[in-house]
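A single protein chain has been removed from this complex, and every other one stays in its place.
What follows is chain A.
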Amino acid sequence: MALLQISEPGQSTEPHKHKLAAGIDLGTTNSLIATVRSGKAETLADADGKHTVPSVVHYVDSETIEVGHKAKQQQSIEPGNVISSIKRLMGRGLADMDKIKEFSANQLVESDTGMPGVVLENGIEKNPVEVSSDILRVLADRAEETLGGELGGIVITVPAYFDEAQRQATKDAAQLAGLKVLRLLNEPTAAAVAYGLDTGSEGIHAIYDLGGGTFDISILRLQKGVFEVLATGGDSALGGDDFDRAIAQYLVEQANVDSGDRRAHQLAMIKARDIKEALTDTDTVEVNFLEWNGQMSRDQVEEIIAPIVDKTLLSCRRTLKDAGVKVDEVDKVVMVGGSTRVPLVREKVEKHFKVPPLTDIDPDKVVAIGAAIQANVLIGNKSDDDMLLLDVIPLSLGVETMGGLAEKIIPRNTPIPIAKAQEFTTFKDGQTAMAIHVVQGERELVEDCRSLARFELRGIPPMVAGAARIKVTYQVDADGLLQVLAEETTSGVKADITVKPSYGLSDDQITNMLQSSFSHAEGDMEARMLREQKVEAARVIEAVTAALNENGKELLTEQEYAAIQSSLEQLNQTSQGDSVEAIEKAIEIVEKNSNEFASRRMDASIAKALVGHEVDEI
């Protein structure tokens, strides 16, 4: 907890120590991990030289799992014990399942996460967070083996169009895998970073990102190392898999397959992918699928998939409008995601933006590479440039009002972090509680939006109707994650809030899951926590003392100064003992006493950034 260390931008407080960090592209079909080594970001390969890890997990039995290529091979042998495309279920509820085509209804059950659990033929049940966590762990292991040390932190990419629940589920998965998340980064922004830093390109960029299961379009302005997202849009349930599905549908019709034959449908999907990939280089391909033998031409397949591509272009149009950018102002279009290899996609995108799309960096790797660059900056390894990413919130955040209407509190494409407050009041005399329903989406009716959480605000002092002033504040952090606070302001009474996320895990659930996997090492855990707490205390003492010496006299009254100093002495004494809680408590007191000081120091440093620059310019 380096409380008051305000270092110059891009400068590490410990310049000699290179910390290990990685970027992870957790994809619907494939995942990758990348890291910066000797100043160059690159994806990491397994022992066989393969970089991509299929996002497929085979649950062999309760002890053994296989992830990646091995699991994928099992898919056609025992599909009932293999889970793929789990990203489609992240942050979703059972009610969303009609939109998700990869899983049949009888495979899915209600789980205590609010998300559907997947039941396998061998009886094992897994929720989406657990499956994702298993994939993340395998990736992290690869990095730790290659780099020869523990990862200090990771950046995980998410589709820009992921909503709050989907983001939170992703972060939970990392936590479950025992990984420290430095930042959730939007996939197109990551691609822009990789591309922009590689080419030094400036101006308005459109990032067209068509992955296996998601589509994102982001419009960014690149200027002197600042990556400013102007608008983002897309569809979190549309991707290259839909191409496969459309082609598979055609195959299934040709072969007269029974609609309930799940095995045949899965085979058709695999066949469809082969056909799609083959037609990238040739014009016709021979197809043998079950009873049906025939030929498919590129024209024929393009006709099948054209409506899906057109749907993505409609999103592009809307997002340009949101960005306030006209099509001819776009300087460059960068293609991301394996599905942009499809020639029709490239043709249509070029026609829409009137510039040839760029595919210089491998579209499969570009996102992971961008994430690795950002991870390297955030972990504190010195970076040459003042790279800064300014992102936006992809979907409007609102609240349910009378009549089932959704009122927007933070509109989409607002730069983050951001906070907005809205006032509500009671409508009955003596009302002491109020229900608040947080929703996300663009539609007017609550039932068409995504339900994020329901709050109950209790303990409002009884007043006449309309007299209470309930301030509801939405705070979105740099990860795009939302926190909602509610307070009754006239009485100054802070009412209790109970939060029940509609999807996702509570902190307790995560702690339980973590503990059950670590329970055998409980003693070790305690000793480790004490060690960590002591290190933490030492760091806080050092940082605050240094800050006090630097400008404590200048920024603090004598009383304030004395208060901080005495809490530091207290912490120093407590940290000699061996009570984790006592040290934690003492650190908290130092933080509480020095918060205002830290704030003033930061203000001074921010103001200096403005003044310093103006002096430079003269």
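Note that a residue touches a chain if its C-beta (ideal position, glycine included) is under 8 Å from a C-beta of that chain, and two chains touch if they have at least 3 such contacts; residues count from 1.
Here, contacts and distances are computed from a predicted model.
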Refer to UniProt and select, among "Peptide ABC transporter ATP-binding protein", "Co-chaperone protein HscB homolog", "3-methyl-2-oxobutanoate dehydrogenase subunit VorB" or "Transcription regulator AsnC-type", the name of the complex member that is left out.
"Co-chaperone protein HscB homolog"
Touch criterion as defined above, residue of A:419, A:485 or A:530 at the omitted chain
A:419
Which residue among A:145, A:386 or A:569 touches the omitted chain?
A:386
With the full complex in mind, choose from A:38, A:256, A:295 or A:557 the residue touching the hidden chain.
A:557
Using the document's contact rule, name the residues of chain A that touch the chain not shown here.
1-7, 9, 12-13, 182-183, 223, 226, 228, 314, 317-318, 321, 377-380, 386, 388-390, 414-419, 442, 475, 477-478, 539-540, 543, 555-557, 591, 595-596, 598-599, 602-603, 605-611, 613-614
